[in-house]
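Up next is chain A:
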Amino acid sequence: MAGQSHQAAVVEFDHVTKRYDAPTGKESGKPTPGAVNDLSLTVPAGKICILVGPSGCGKTTSLKMVNRLIEPTQGRILIDGVDAGTRELTELRRSIGYVIQQIGLFPHQTIGDNVATVPRLLGWPKARLRERSEELLAIVGLDPAKYRDRYPSQLSGGERQRVGVARALAADPPIMLMDEPFGAVDPIVRDRLQNEFLRLQETIAKTILFVTHDIDEAIKMGDLVAVFQTGGILAQFGSPLDILAAPASEFVARFVGQDRGLKRLSLLRVSDVPLQPAVTARPGDSAADARRRALDDPQRYLLVIDANNRPLGWVAHGDIPAEGTITETMPNPVSPTVNKRTTLKDALSMMLDADVQTGIVVDRAGAVQGLLTVAAIATKMREGEHAPAFDDLGALGEAESEAGPGEIDPNLDAGAADQAAIEQGTV
Partner candidate 1 sequence: MDGVIDFFADPAHWTGTTGIPNRLLEHLTISALSILFATAIALPIGLYIGHTNRGSSLAINLANIGRAIPSYAMMVIPLPLTLSLAPVLGYDPTFGLDFLPIFLAMTFLAIPPLLVATYAGLRSVDRDLIEAGRGMGLRERQILGQIELPLASSIIVGGFRTATLQVIATATIGAILSGGGLGRFIFDGLNQGVAGRPSIYAGAILVAALAIGVDVLLSLLQTRLTPRALRKARRRGMPGPSGPTSVVDGADLPEAAASPA
Partner candidate 2 sequence: MPPGTKIFDPSWVFSHLPSIWERIVQHLQLTAVPLALGIVISLVLAIIAIRRPVTYGPVTAITGLLYTIPSLAAFALLRPIFGLSLLTAIIPLTTYTLLILFRNFTAGFNAVPAEILEAAEGMGYTRRQRLLRVELPLAVPLIIAGIRLASVTTIGLATVAAVLGDAFGGLGQLITEGIQGFFPTKYLLGAALSVLLAFAADVLFVRLERVITPWSRARAGAR
């Protein structure tokens, strides 16, 4: 199953418009809800593209035009260069995975049969159907032996959602369309499903178009984010970091939220920020020497470490005796420890909790690697920050990210940031 990027297709919207014949839309020139207005964007193969925006902004309509549940009024949608409108309808739909919010599992069929729906439509042999069902149930984290013969009414919401994803994946489609797939469960389950899905995507690498109204979900899940505004107009299309760091319009800035700075923090990790060296000493070292060296630290603190370089605590310069040795009772173990994969948001949060300016960065073994300061975080934040381009509407959709090269990688692995957080046990 790994390395299946050849199974992913490129999806391109080419000046796609959808108009409805509502009287207000035509006469007053005001856009109708659900309409889409001259949408052009390209989703590269194997990437997750989030369509996000307020209700009535056309994101779901755009999604449904890919599998032609809604037909565009103008423009075309190209899948691997081929106009979807020219393909035979049921053949097209059977080649696209489709997950909706209410899931829509068939209550009269077993879970196994539900999952095998599209392969069965495609005429796969019976043995292969069963095999594939079980494979997929396992992939989404459900024990096939336990779930295969059950009926949807016997499953919980979260379990049903997983079956929905399995069903969409069954025929190994190159594209998946997901319409608020995790909307119908509670936040805890949703979080888990999101993380597992991102992990799954690492193996299957399909092209995914994902609709949500939740900007946090968009930032977390997307490789690329398309922000829509009412009237079906694309307000901005770019990486999550672009959207946060350089919103293309006031609408985007407002939609993303006042806290977009903090949101960016969750996309960056400790490894993105230069660490300060720590002035260290071990118990038994000369106090006088330590006291002299402590002056090198901007805050004039000494970090006491043990034989394995693990931190024991801080001693202020003024508290270090002029003579004798450093003892184990001197240090004050105040600062939180983080590692290089911790998100800046979590790190900052911990430091604020402890009411200190500095966090200690340690490696897997717990050994000190350096210091992370609030000041360094602030500097990093200011690096990517730009005033939004409010005036030029022509620049919509084409706003370029001016973020530095150091920020591209965390983007595409936005999900991995949360991956790390899981390993920390902080999620």
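A word on the picks: all candidates are chains of the complex that A comes from, given by their letters.
Methods note: contacts are C-beta pairs under 8 Å (C-beta built on N, C-alpha and C of every residue); 3 or more make two chains touch, one makes a residue touch a chain; residues count from 1.
Just so it is clear, the structure is predicted and the values come from calculations on it, not from any experiment.
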Touch-positive candidate for chain A in this complex, from 1 or 2: 2
Contact footprint of candidate 2 on chain A as seen in their complex: 64, 67, 69, 90-95, 98, 100-109, 117-118, 121, 150-156, 167, 177
